[in-house]
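Every protein chain of the complex appears in place save one, which is left out.
Up next, chain A:
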Amino acid sequence: MRLLTHNMLSSNIKGVTNGFPLKIEVEKVVEKQVEINHDFLRNIFPKIDWKAFSDAARTMGYVELPEQAPDPSVLESDLDFLTKFHHALLELHLEEGALVCPETGRKFPVNKGIPNMLLHEDEV
């Protein structure tokens, strides 16, 4: 599971009002190289919840991202930032671990890189 995915997901258990961001329990992180595409990064940047994203990157052991969302102009000029953004967003992989609902503590397991977001019968 890449951090882009983490940034999009929330706990949707019935009754939970604040299911985002999911806490990450790390068992195994792997890095998988992805070809950088600047257009894609520019398109996706405004959709990212930056606080959740940079916190998640730190949980995964990557501390190079600024805590505050940078001004979108860096996307045009700062290659170094683009590379770091790309790395954190698409190359860090949670291979084994769990996503934890911030409200109920329910764990959504991540095995072989696939988050299992399916709810139990009594959660829908």
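As a convention for this text, contacts are C-beta pairs under 8 Å (C-beta built on N, C-alpha and C of every residue); 3 or more make two chains touch, one makes a residue touch a chain; residues count from 1.
The definition used in the following text is that contacts and distances are computed from a predicted model.
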item	value
From "Small ribosomal subunit protein mS29", "Translation initiation factor eIF2B subunit alpha", "tRNA (guanine(10)-N(2))-methyltransferase" or "Trafficking protein particle complex subunit", the hidden chain's UniProt protein name	"tRNA (guanine(10)-N(2))-methyltransferase"
Of A:I24, A:A56 or A:L90, the residue in touch with the unshown chain	A:L90
Missing-partner contacts on chain A, residue numbers	1-2, 4-5, 7-12, 19-21, 32, 34-35, 37, 39-40, 43-44, 47, 49, 90, 107, 109, 111-122, 124
